[in-house]
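All protein chains of the complex are present and in place, except for one that has been dropped.
Labels run A and B following the written order; every chain starts at residue 1.
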Amino acid sequence: MSSMTASLKNLREKPWIWSYLGMLVVWLATISFTGGKGGGDVITAALSFATFTVIVGIGQMFVITTGPGNVDLSIPANIALSGAVAMKVMGGENEMLLVGFAASMGCGLAVGIFNYSLIRVLRIPPIIATLSASFLILSTAIAYGRGLKIKPPLLLSDFTTLQIAGIPVLALFIIVVATVMSVVLNRTLYGRSVLAIGQNMRAAWLAGINVERIRFATYVLSALMAALCGFLLAGFSGGASLNMGEEYLLASIAVVVIGGTSVAGGKANVPGIWGAALFMFMLVTMLNTFGASAGIRLIMTGLIIVAVITIAGGDKPER
Amino acid sequence: MTTTQIVNFEAVAKSFGAVRALVDVDMQVVAGECLGLVGHNGAGKSTLMNVLAGTLSADTGVIGIHGQNLTRHYNVAVAHDHGIRCVFQELSLCPNLTVAENARIFHASLKGFGWKKRAGKMIIDKLDEIFPQHGIQADDVVGDLTIGRRQMVEISRAFTVSDEPLHLVILDEPTSSLDVVAARQLLSFVRKVVSEGQSCILISHMLAEILDYSDRILVMKDGEVVEEKLAQEYDRDSLVAAMGNVVESEAIEAHEENIKIRGKTPLVVKAVPRTQTGGIEFCAHKGEIVGLAGLASNGQKRMLLQVFSAADRHLNDTRVEGPVALVAGDRQTDGIFHLWSIGQNVGVRSLKNMVKGWLIGRDQEDAMASKWQAKIKIKTPDMNNNILSLSGGNQQKALFARALGSDAEIVLMDDPMRGVDVGTKLEVYDQIRKEAEEGRTFLWYTTEMDELFNCDHVYVFRNGQIVSELSRSELTEEKILQSSFKESA
Partner (left out) sequence: MKRYLTNPKFLRSALPAASLLVLLAAIFYIQPRAMSQFGMNLMLQYAVPIALATIAQMFIITVNDLDLSIGPFVGLTACIGATLLNTNPLLGVLALLACIAAYAALGALIHWRNLPSIVVTLGMSFVWLGIAVLVLPTPGGTAPDWVKAIMSFKVPGIPFPLIAAAIIAVVVHFALMRTSYGAVLRGAGGNPKAIGRAGWSLLKTKMIMYAAAGFFGVLAGLSLIGLTSAADAHIADRYTLYSIAGVILGGGEFVGGRVSPTGAVLGALTLTLTGSFLIFLKISPDWQIGAQGGILILVLALRALINRREAQA
């Protein structure tokens, strides 16, 4: 009995379990519909596509964890800009790969700094700051990348699409990144500070945490992750396009929440992001397999997000 | 006797999980009396009042109001209908609304044409009655008022009457944000109301207030009523004894023999309040306990924050030598990380010293938690429990442990003992004096006169300015009160 309540308590402390369970159920439903065919392919595809959601999801998670009202809405614009810049800098040449990577990271850094300075200097709520920043960034991307049709260097497109025994190498790479980020969140001074700020910014300041430096680092981190996503995504999909980031706004927030991170801040976990990203992709695959129309697919996606958050329940602190 | 009984609680009990917050409490309130309620933090006073106000429901027991058994379906609305009002410890005003609108929230019947005018008149009239010269307008937005004025609005609102009856007002630590003048005004008003046949329940940690202004005193301990007598049968000592405090308050007096002579140790803090030009400088020497006195919110906290923010940078008007830590008085907004364990809350200020390589050492964190649990007697079975599982006083101890356990050489205290029980206080005073002996410097803002007698040196604040400076040997209650009220020339 006591071991059962203990394991129940354990389960409650690991909210990411649910996203993996959901993923499993959806996968089973899909392959039972197809009679077992294509089960492996679904996993391969899910891993490839979820990778990009996970990259931006991790950055978004750190931002959301710094407390209510903190969210990075500039991710899609950032993906578009950094992807475009990288493609243009590299011009399809393998030798320029590192330079291109540095260029897109530079973009990310600039976006992060810009976002944060809006928040800090103008004291704008982060939602508005990143929203207005995204307008400017997107305009820059449009003006810069007009008519851009440059293929990524072969090395990059090969790397982003490489698979070993049906497992995308990029996914393995991002699993390592996620593991590192999980340690960063729970065991480093930076991660602890993020969690403290998310619970109570003023108390964090009075406990000697350099709140502004941590928030700065967090917005820069999120922007860097978005830039990384833009760089890899451009390689993966054979070139940068201006709207390639669009779906990642909702996706980045959705995976963070479904993964069990508290929207009220101060409580986060990385494994859940992977689970949620796989779950979201498999859900759409399942609906496709069932032959659902576009409208139904949208409705189901939406209802599942609402259902997940309803079951997970709110954990807003009483303020 | 032909007194009307208003409240009759019989064997009311309430548990939160394993914690028995109320154990078979009997309580009666009759018309025209002021009932004092005392007890340590966590003794169950607030829980009992929440049950009476209808914001918490009792597990078992009988709730009788005006002779009716209302145990079933007792809630806020029923309490309200029976004329029972409560001024809660944390404020129940809407900061985005005006004073008049807040009055309207309280009275469902204030509606229809001209409601704003009526609501405004109602609340301002009551403010005039209780706190003459309050300086509050009906269309002031509450969020723009000082905390003391907000408290005045909140209290006055509880005494306003529209078409619902008013029989009993519960005042839970009503004077905590009021200055001495306003507190006196309120307490005399309570006597007036009581003489007119209404009743009050008064909860306060200021035992003098309870002794002087209530008719009957109920003493609670560990969720039970342990004693109940007429107020005149108590004096301070017997009341403290009834609450279960065997620790003598003479401990404070012992300190007087140990007065330090200023200036023998190096200066560690030197500052002038931003709102002051020239005049007295605020100074603290190493190993001193420096008091910041005066009426509530007269610039003391601002002074502390000025020192706090000067610790990691160089400012012209503030010099601070050495790392600083702050003990928050307003736990919820300034101190507690509600999702974390007690241990994490204690350790957060010292994480930098626990880092090995890149990572925070788990062992160091646990070691610090258990060390301070023993040292400052935090009452919990496990330091890994959530911080909110502690009673208020013990949460405060955890915040003390956070500061005392850190590398800070200067500890700032923002009236941290407000609303903490006497037992905890005396334990912490001891700790502070011990630490000061060992060379730590304490800057201590307090609104409680007694605590100032722990200090080596006291600065009195008024309107954001330091108006007088007293060494321990010159310190008397009278002098502090005089400078707190003195009119500026």
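Here are a few things to note about the model shown:
Note that contacts are C-beta pairs under 8 Å (C-beta built on N, C-alpha and C of every residue); 3 or more make two chains touch, one makes a residue touch a chain.
For clarity, every value in this text was computed on a predicted model and none was experimentally measured.
The missing chain, though absent from the display, is touched by one residue of B:9, B:74 or B:106; that residue is B:106. Within the set B:76, B:181 or B:230, the residue that contacts the chain not displayed is B:76. Among B:4, B:55 or B:133, only B:55 touches the chain left out of the display. By the touch criterion stated above, the residues of chain B touching the omitted chain are 53, 55, 76-77, 80, 86, 88, 91-97, 101-102, 104-106, 108, 110-112, 115-116, 143.
Residue positions on chain A in contact with the hidden chain: 68-69, 71, 118, 121-125, 127-128, 131-136, 138-140, 142-143, 146, 250, 253-254, 257, 263-264, 293-306, 309-310, 313-316, 318, in rising order.
Definition applied: only the chains that are shown with their structure count from here on.
With each centre defined as the average position of its C-alpha atoms, the distance from chain A to chain B rounds to 44 Å. Partner chain A is touched in their complex by these residues of chain B: 308, 312, 324-326, 328, 333-340, 348-349, 351-352, 355, 358-360, 402, 406. Here chain A touches chain B in the complex through residues 183, 187-189, 192, 195-196, 199-200, 202-204, 206-210, 262, 266-267, 317, going by the rule given at the top.
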